[in-house]
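Chains shown are a subset, placed as in the full complex.
Chain IDs A, B and C follow the sequence of writing; residue 1 opens each chain.
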Amino acid sequence: MHSDAFDRYHHHESPLHRLDPRIKVVTVVGFILSNALLPDGAWSAFALTWLFIFLLNALSELGLGYTFRRSFIALPFALAAVTVLFSIPGNALFQFHFMMWDFTVSDAGLLRFVSIVIRSWLSVQAAILLAAVTRFPDLIHAFEHLRVPAILTTIIAFLYRYLFVLTDEVMRLLRARQSRSAAAAGQKSGGGVLWRAKVSGNMAGQLFLRSYERSDRIHNAMLARGYAGHLRTLNPHELHGRDWAYAAVAFLFILAMQFVGRF
Amino acid sequence: MPITHAVEKISYPDCEGDVLKVRGLHFSYPDGHAALRGISFHLCSGDKVALVGPNGAGKSTLMLHLNGILQGRGEVEIGGLRLTRDNLPLIRSMVGLVFQNPDDQLFSPTVFEDVAFGPLHMGLPEAEVRARVDSALEAVRMTAYKERLSHHLSVGEKKRIAIATVLSMNPSILVLDEPSAGLDPRARRTLINLLRELPITMLVSTHDMRLVQELFPRTIVMDDGNIVADDLTMNILEDAELLSAHGLEKP
Amino acid sequence: MLYFPVEPMHIPNDYLSLAVSLVCWAVSVIVLRTAISRTNKSLGERQVPLMGVMAAFIFAAQMINFPVLGGTSGHLLGGVLAAVMLGPWAGMLAMTAVIAVQGLLFQDGGLIVMGANILNMGLLTCAIGYGLYRAVLGKSPAVKLAVIGFAAWLSVMAGALFVALQIWLSGNAELRIIVPAMLFVHAFIGLGEALITVAAVTFIMRTRPDLLAESPESSRGGRGWIFAGVLTSLVVLLLSPLASTNPDGLERVASDLGLTHTAQPAAFQVIPDYTIPFLGNTPVSTILAGAVGVIVVLAIIFITGRSLQNKKPNS
């Protein structure tokens, strides 16, 4: 079995893939921040930003609609912003009653809601693109260079490596339980909720022990290869002219969006 | 010593698949990889069949279809009952699936709890559950281990307990995924004897060609999602061309 | 799909105002900075693979579910389990790594709001979990399990309450609605968390009691954690009913503290999210405020990174 489904990286030889990961991280963060700073209802800026993402999609050789398609997985979260509809006073569009509350959807609320969903959706697309054109280990390197403490990046590197091993293990545990979740003919099956919860807890405990013991073995393997408490890595990354050029373009674009969005 | 099977003992193919019938089974994983490309075969009551083929042939994928953990296009019939979403729980009580790694099968702290999971989930009364656990442990000769912690057992012991966890559900067919992997010769021998004695239909995937030769009168060879041969083991093992074409070796 | 986001608690980008997001980032960075220096100091060399694999464990364990009712299912968040098994600081780092990967790789929770997500799901849960557990360290297994179960439930409620408060402070929801709604939903989710956590710890107690041995080494936590855990719990326990039954009171407090404006007809309406007072509520002011916030946070992260870099021997 494998959990390749976890992989967000898609290998191509595009200009975006070749960019230095630091530049990619910094510009994506800048891009997302810029989105957050756009005022509600900055439609033209939203549209231009989306075009920009479209353009990057094209550059990445992933296909024009790649991030667009992928971004739908994040859409259910739009529900979380529903409360905005009722929270901003303005001209009432319609009203309804639910349990002990009265809800009023106002025009301002609607505007805010739509703006939040769009901004969030644009940001998600940028993040999806980043993960699709940057190998995760390079992403970790980038964060190392951006002075995220080494211990955190190391934990994340191990997490990433063993994510695949352990989720495979979980999948197999879940399958084993599933395949024994049987019923006799004409009989109610499943057991009580408490019992089911206990079984899940047992599985978590089981997984914990195995992970714990595995970390012991990994530590042994590291010792066997000379580890003495500090990790060393080679830095494979170098900043080129094209990286700076791209950074400059992205920065100008962000400034332009802020201008378009506000005036 | 390899046992060569007297031909008259072999009952193949003398039935219409009363225990298991698979017809035109196709399956692709979500990432688009086609793992099964039209599998058809059947098992008769009492059959003991080996499933061999190189890594990635689709053996495990096929096994996961037999009790509906995966559901592809095509038909699976267990004991004359067509597998559908509605009768999944019932089917699961008829097909006992044992995974390669016993650690994946044993998720409870004690042996008893693990063997009792199936019957408990089926909603059987307590006395019946206890009786089933006892007879399943008896069958794999691990009665003394009832109160032990699964975590501390040796691999060979775990393997046997893993088999008990499905025997306790009184399955009509046992499906084992690579049961002998990682066992030392003694544990492997014990397992072979156990499998030989269990009076139940079984389908066993393995890379261990000696096990195939010793234990299974009939062998199915899979490669790349297809069944490329389904014949008496002795015929298959004689077919050097077939073996080498599918990365297998004569024992 | 193999990966499914399990908690309705990951806040996406832009659902919090920039100001709230940045404040949460600042708080998280400060706490994590301490966690890092503590674990660095007490770091047995085997802690690095241990914490990494444990973070992967939490990630994977969140996929273990159990059917509850009508197709819904219970899941594990894991903060309390991590804190009890690894100690509070290592637990926080492991949870942070999990949330970071969920955000970076799976877009489950945004980058800007990651500080808030870390705070809600990683830091609070570990503080409550370890603090309460630490208080009953010498007691019988039954007492310990009961407290762990309660802590697990409370940790989910704490996360939910903080999410609600952050959304409210961002001006995106009314207190009177968001708090009861979040708490109501999570009261049930919390039960699942409690059941799984207790069963998992019971399992470990039975199979590897040595891992739960009562040796609060320095990598685990001192008695100070009892104070931190109980205090956090009290805040959650007192604030939740207050916010649900008497939102006006809380709103008044917030506006007195300058967190929200009362000048507006509706008390909950606007917050001074990213405006600079003397420039008024103009676009320029908003941009400047945002920029200032970003600079402040970057400075904090930078200084933290530097001070840590200096402490470590060069490797």
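In this text, contacts are C-beta pairs under 8 Å (C-beta built on N, C-alpha and C of every residue); 3 or more make two chains touch, one makes a residue touch a chain.
Everything numeric in this text was worked out from a predicted model, so none of it was measured.
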Copies of each displayed chain within the entire complex, written as a formula: A x1, B x2, C x1
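To be clear about the criterion, only the chains that are shown with their structure count from here on.
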Chain at maximum distance from subunit A, centres defined as averaged CA atoms: B
Most centrally placed chain - per-chain CA mean versus overall CA mean: A
B-C or A-C, whichever has more C-beta pairs in contact: A-C
Mean-CA-position distance for subunit B and subunit A (Å): 39
Gap in Å, rounded to a whole number, between the CA centres of subunit C and subunit B: 45
Distance between chain centroids, defined by C-alpha means - subunit A, subunit C (Å): 18
Sequence positions of subunit A contacting 2 or more other chains: 5, 169, 173, 190, 199, 202-203, 205-206, 209
For subunit C, residues that touch 2 or more chains besides their own: 1, 202-203, 207-208
Partner subunit A, residues of subunit C touching it in the complex: 1-3, 8, 10-15, 18, 21, 32, 36, 39-40, 43, 45-46, 48-57, 59-61, 63-68, 74, 76, 81, 85, 93-94, 96-98, 100-101, 103-107, 110-112, 167, 171-174, 176-178, 181, 192, 195-204, 207-208, 211, 264-266, 268-269, 274, 283, 286-287, 290, 294, 301-302, 304-306, 308-309, 312-313, 315
Subunit A residues touching subunit B - in the complex, by the definition given at the top: 1, 4-5, 169, 172-173, 175-185, 187-191, 195, 199, 202-203, 205-206, 209-210
Touching residues on subunit B, where the partner in the complex is subunit C: 30, 109-110, 149, 151-152
